[in-house]
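Below you'll find the structure, written out as structure tokens, and then a few comments.
Every protein chain except one is present and positioned as in the full complex.
Let's turn to subunit A:
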Amino acid sequence: MTTIRNEMQWIDAGPLEAIPSPGARRLPSAHGDIAVVRTGSGAVYAIDDRCPHKGGPLSQGMVFGERVQCPLHGLVIDLPTGFAVGPDTGAVSTYPVRVADGRILVGLLPQTASAACGGGCACAQAA
């Protein structure tokens, strides 16, 4: 019998109210900066805080619908998938988020680089 070890590590990013709805904040972590985003509808997402275009801090962007716009040049990231909204291209890693007892928990997988595209994209194949 094999035991599957859950390697997911959850970190506590503080209370839900610490993020405006809609709004976002930066969360420094062992994996680098993460943008924790709360949408107007109340959903919470966590993505890499680095725009695929020129590295802009996505945590500083305007949140609308299920999207965030980079403050530097306006690239828009679709939060559920981490993909840039067309015609722009690129993607950021996404992290699982759950809210428990009013606190935001972000799951850090050791390898999340291709989580956004489910491992099917060119970046995963190249890796």
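What we mean here is this: a contact is a pair of C-beta atoms (placed from the backbone, for glycine too) under 8 Å apart; a residue touches a chain by one contact, two chains touch by 3 or more; residues count from 1.
Simple rule for what comes next: contacts and distances are computed from a predicted model.
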Options "Amino acid ABC transporter permease", "Formate dehydrogenase subunit gamma", "Transketolase C-terminal domain-containing protein" or "NAD(P)/FAD-dependent oxidoreductase": UniProt name of the undisplayed chain: "NAD(P)/FAD-dependent oxidoreductase"
Absent-chain interface as seen on subunit A, which is shown: 9-14, 18-20, 22-23, 25-29, 33, 36, 40-41, 54-57, 60-65, 69, 71-72, 74, 76, 103, 105
